[in-house]
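Every protein chain of the complex appears in place save one, which is left out.
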Amino acid sequence: MSAFRHTLMGRLLADPLAVFAMAIIALLVVSALLADVIAPHDPSAMNLADRFASPSATYWMGTDNLGRDTFSRLLQGGRIALYVALTAVSIAGLIGLILGMLAGFGPRWLDNALLFFFDTLRAYPTIILALALAALMPRGLGTVIIVVVITSFAEYGRVVRTQTLSLKNAEFILAERAMGASFARIVFHHILPNVLGPFFILAAMNLPVVITIEAGMSFLGIGVPPGTPSWGATLKDGFDYIRTTPWILLSGGLPLILATLGFTFLGEALRDQLDPRLRKTR
Amino acid sequence: MTALLSLRDVVVEFPALRGLKALLAPPEKRRVRALDGISLDVLAGETLAVVGESGSGKTTLARAINGLVPLAGGQVSFDGMALDESPDWHAVRRRVAMMFQDPVGSLSPRKTVRDLVLEPFAIHGIRLQNRRDKAVELLADAGLGPDFLHRYPHQLSGGQARRVGVARALALTPALVLADEPTAGLDVSVQGEILNLMNRIKAEHGLTTLIITHNLNILRHIADRIAVMYLGRIVEIGPVERLLSDPAHPYTRALMAANPEPDPTARRERIVLKGETPALNARPPGCEFHPRCPVARPDCASRAPVLEPATTGGRVACHYPLTKETLSA
Amino acid sequence: MSEALKVEDLSVHYDTREGALQALRDVSITVPEGGIVGVVGESGCGKSTLINALLQLLPENATIPAGRITLQGEDVTRAGTRRLRQMRGQEISVVFQDPMTSLNPVLSIGRQMRDIQYRQQGSRAAKDSRSAAMLGRVGIPDPVGKLAAYPHELSGGMRQRVAIAMAALMRPRVLIADEPTTALDATLEVQIIELLKELQQEIGCAILFISHHLGVIAELCDRVVVMYAGVAVEEGPVADVFLRPGHPYTIKLIECDPGKLKEKVTDLPSIPGSLPDLTDPPAGCIFRPRCDRATEICATPPPRKGLNGAHWAACHHAKVDKA
Amino acid sequence: ADGGRLNVRAYLEPDDYDPLDASGFLEELLYGCIYRKLIQYVPGDQWDWQLDLAESIEQSSPTTIAFTLKPGQMWSDGFGEITAEDVKFSLERHMVDENNSRIRPDLGTFTHVEVTGTHSGIIHMERPFAPIWTIALPYLAGTIICKEAVEAAGGKITTAIPPAVCGPYRVVEHRLGERWVLERNPDFSGEPADFERVDLVVIVDESAAEIAKEAGDVDFTSIGPASVARLGDNPPDGSRLQVHPALFYHWVGLNVQNPKFADERVRMAIMHAIDVPSIVQAAFFDVAEPATGIIAPGLIGHRPETIIPPQADFARARALLDEAGIDRLEINIDVLNTVIHTTAAQVMQATMAQAGIDLSISVHESGSFWSLGVAADGERWQDLELTIKRFSMTPDPYYATAWFVTEQIGDWNWEQFSNEEFDRLHDEALSETDPAQRDEMYRRMQDLMEESGGYRFITHGVTANLFADSIVPATRPDGLPLVQFFRRA
Partner (left out) sequence: MLRYTFQRIVLALAIVFFAISALYTVMITLPGDPTTVLLGPRATAEIRADFRERMGLDNPIHVQIAHFWGRILSGDMGTDFNRNRPVADSVFSALPHTVALVFGAIFWSASLGILLGAFSADNRGSWLDRISGVLSVAFIAAPSFVVALYSLLVFSVWLRWFPTIGAGEPGDIMSRLYHLALPSFAIGLAWVGYVARIVRASMLEALGENYIRTARAFGLPRRTVIYNYALRVAILPAVQVLGVGIGGMLSSAVFAEIVFSRPGLGSLIYDSVSGRNYPVVMGAMLVAIGFFVTCALIADLINAALDPRHRSQR
């Protein structure tokens, strides 16, 4: 038991905020995985007779303009949201991680070149890039993921670079060099483990942002194909029919806010636990 | 005895000014010389101690030797190899080990002690029959038990971390060790343990050591010779007994006399130095020590002294070196 | 002589995952008006904890299960936040251990020195000139110009002196200095010591000086407290303690100082063993596991044996000093 | 409409003041306020025209129209009286190649204007051109501008404020991207306008427009079918709702040249599998009627009914596919990112599955969508399968059929429908002056379209206007506002 208390998980379970966050995430993940089982209705079954139904015992969160059950769609949408968010963030994160470490530890010209590249990419407003890419590529989750990756990896790259730079002149890196360690060994054995902490926190906080980007793209009609039960599409429906069914916008926003709460607080709890300085004063 | 390490006119420069000042300043002011023409030899098997004011370039000297800071001039040769001509550092560093000033900071924070002491083997691709046994052996040499194998650096006290650093530096039985303030910030008991370990290995393997310290109390016990640095230059170098008993350079003397002794009854005669250490980019003309020197004469402000053999042994850079006679007078 | 600062049976615990870490146990220290008291001890023995407790600036996970701290007759552990704020700076001021991080990096020296004078009357210019005068006193060249400097523009030694100037500026009754000379070379170290002596003469304050450099303590202090693993094991006038130590730990500590050994040795002395686990300290004498004089009786708490006047040691085996 | 102010929502920003560059109704909204024409549409439920600048106007021969202007009709800003020269200039400049008039096709076979007096002239056509009364003269192309002022400005109106106007209002300010501010034109020769100031407020989003109406920030706006269904008979206090049948036509087109649809049975199966009523129900909230073709009720050429009934016949569709030897048919539909069309596509997707047709939906933003069938823009036009489109319409049937002639393949005829009879009829109907004959011809043309298996007509939709009861709006039969005729209640 006491050994468990010292593992990361053990420490997280001792932190009420982390428990709260993990409970939310567990709820989202489980409901997404079991969407087919727990959904009271077929998420894409239309029933025009029952459209715009108010929340009731049959339709817990009402129905949309085609009479589809909002609750079932949100459950199914969780799957898409988590899939898009996790894939996009991992790909963007990986690219950012590698480029950021190269920039931070590589020669100065490489740093300048990569920094320039990062800043150039960040200069485009996300939605404009999304618009251009959406026109170039077929509609679908893949496009959404690519848009997110392109617009966000520069941010990871910058953060990792700054981290790497601050480590670059750390005594222990000098010590490794003094022992004759190679560039690759220093980067992968000594820099990487140390940038991973802040990197994961950033990634955790960015997961929900990805979902909001998807929502924004849906709003402009360039998101997932129509009919796909994504949270963004639900928000867009809610927007279109706000005067008829104001609750759709709210119920579409709820899981998004839950996911954000879950991931952000988990990220913060992780940071508190991983950073010895913050942990000490707890 | 032959010199294992020898330095000739080594110069190290750092960018000094930034921003607007750097643009406007004359070129010579844009960089500071942290080391300005250091020449010294370290003989095989001896221990040379480097002392001097904080900021005088001691750490820089050690780093310049094993290529962690680039040389702006001069030659360094180690065991016949010219280290200033981009040598195979990988091979050189296998034989030149370094102990860092900051004991915990120089250990990779997410590695266990076991990985840390075995790191030199991993870096140099040396296969070990039994990694665990080797780690235990190395730690035992440094006075740490096997219970430390799985600890992380932050779980070590300063003294324990220092010992890991020692174990690691000595793992591949190097020819030369550069030890940067190995006892700073430790209490006297732990300090004793560390120095004893180094002495023992030196005795067993004929290790050559360059040790940097500002703990004057330990010099007598560990060093063969002492080099005194001031503003990036060596102002005096000589056998340890001579420097402790009759230092020839006024700075050396002020330094030695400054050491507070744990004897409440001791009588103290100190040379109180005037003023501040000059900035590296505002070196005084002539003898750089003259503005603070208690025995400076007018011509010290115009003539720069060079290291010359002192009458009492060793070498000193002073126009009017102190002697036993001037001291007692 | 009345007491400027009196610590009675102070204990401080840190709440950690392994349990309560007893950083201080029943520590009593008295600093007389105008006196200079030194505290020595191994690293991690609770010196900084003591200072933070005096100022009531302990971290959140610290508790004070027992003890009284009286500053000029007033119990600071009972003082309200408002009263505490009045005391801090004015009646008690401090030079912290690490000058590199103790100054705010984004504010100029002058601004920080002006801010702490917020209670004083006078215009900005008046306060600034007071600051500059004090910087001059601690030996900083061009003090008026340095007011505009930021901490990172100063060398370590200068920063240390700025910190001392700030503490002295308040003309406190009690000045606390936590290892102000570690990381400085010997010439700078003696300069600081001289400075503190001068200030003490001038302001007439009491000083609590912490260091593990025995030489510095010997040179500066009137009295010294020796601490080991959160316990004050010996206290007395500096000459008494250093020349006739009563506690085995003190004896060993002094023996270990290489400065004592005038002849070259190959093996420097050290104390075998290591600090006890403070979350589960041994019963009785804290030094027992490393003590070669330990006997059965040492399993019971040692008494404070008066040795000679104001000199005592917490050891069953301490012998009363006849000299 | 407080203090004589009127705020009318514009769903896009009108382009500019020069009819040469006009592209659609938004410009008409503005031109109607500031310019005049020989004849104008009559507000109300019947398509008809009334005299405006013209005192009299008549078809003097199949290829000529004689007109006389009312005397004493003045330009603003001291540009004098409106003369036949102005009419000649205004109409003929569209025919000059260098001018690149975008609305030149609206003038059809028009050649020139013969000025016979200060106030009289004759409009000449090469061949009879029936739509001249319905599309050309009362709409964009018939807008009369001031010859003297425009020539002085270099032949084109590019200034921030138009140099001379003659309508009931004049431009005070154009806040780019936001609104046009108009005020009563003191030089207007007709009865002075009712409002001191008229703002054409650009609100692209329909929900936002409705909210703005509710908050009182606009007095007149169109609203979407969902809102019509919701508001029904009880619009909010102080508001009124009017619903008009619109002229637009929405249809599902099928690229008949796509090898996938080479078999006529496949095309027919698809047509039978599209259930128009459910699309109308879902996307138009049942406030509109299924269409019978591309020509709306009330216009010449309107068909009373379709050949294939609007209701889907899945069994029939299935049978046709079976005959063609197809088990599962996988097809793609390209739609624009509007709610109506994406909804329609989803309904189709759901219903066509019943006939064993898998429909996948590709949504495009407008830039990408509108070039899908354009040959000049890559190869995509050949691979098109299904599309949903909406074309806008004018009150003449010629305007509807024009896009489906063989010549339009690679431009607007995305179905690549090519039929000799259709092309011929389109050409002939243009010059046919007997309305009954024309009616017959256009009905035949829609039959041909439907028979090709390339067209499934959805609806013409409705235009629903929500407006403050403090104003009396004036609209064309299809519900589009004629702001120049708006009055205070």
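In order of appearance the chains are A, B, C and D, and numbering begins at 1 in each one.
Please note the rule applied: a residue touches a chain if its C-beta (ideal position, glycine included) is under 8 Å from a C-beta of that chain, and two chains touch if they have at least 3 such contacts.
Bear in mind that the values here come from a model prediction, so they are computed numbers and not experimental data.
Residue D:Thr158 is the one among D:Thr116, D:Thr158, D:Thr433 or D:Ser470 that touches the chain not shown. Of the listed residues C:Ala4, C:Ile29, C:Leu71 or C:Leu103, the one in contact with the hidden chain in the full complex is C:Leu103. Within the complete assembly, C:Met87 is the residue of C:Ile69, C:Met87 or C:Ala177 that touches the hidden chain.
Remark: the omitted chain is touched by one listed residue; of A:Leu13, A:Leu48, A:Leu196 or A:Ile242 this is A:Ile242. The chain not shown here touches subunit A at positions 108, 116, 119-120, 122-128, 131-132, 135-136, 162, 165, 205, 208-209, 212, 215-216, 219-220, 235, 238-239, 242, 246, 249, 253, 256-257, 259-261, 264-265, 268, 271, 277-278, 281. Residues of subunit C that touch the chain left out of view are 52, 55, 57, 81, 84-90, 93-94, 96, 98, 101-108, 115-116, 118-119, 150, 152-153, 163, 166, 170. Panel shows subunit D; residues 15-16, 18, 21, 23-24, 97, 100, 102-106, 156, 158, 173, 175-179, 201-205, 207-209, 211-212, 214-215, 217-218, 365-371, 374, 376-378, 380, 391, 403, 411-412 of it touch the chain omitted from the view.
Operating definition for what follows: only the chains that are shown with their structure count from here on.
Shared contact partners of subunit A and subunit C, listed by label, are B.
Taking the mean of all protein C-alpha atoms as the reference point, the chain centroid lying nearest to it belongs to A. One finds 50 Å separating the Cα centroids of subunit A and subunit B.
Each chain gets a centre from the mean of its Cα atoms; for subunit B and subunit C, those two points are 30 Å apart.
Of all residues in subunit C, those touching subunit B in their complex are 41-44, 141, 155-157, 182-191, 193-194, 212-219, 238-239, 242-243, 252-254, 256-271, 274-275.
Residues 207, 210-211, 226-227, 230, 278, 281-282, 335, 337-339, 342-343, 345-347, 349-350, 360-365, 367-368 of subunit D are the ones that touch subunit A when the two sit in their complex. Against subunit C, the residues of subunit B that register as touching in their complex are 52-55, 157-158, 184-193, 195-196, 199, 203, 214, 216-218, 220-221, 254-255, 258-266, 268, 270, 272-273, 275-277.
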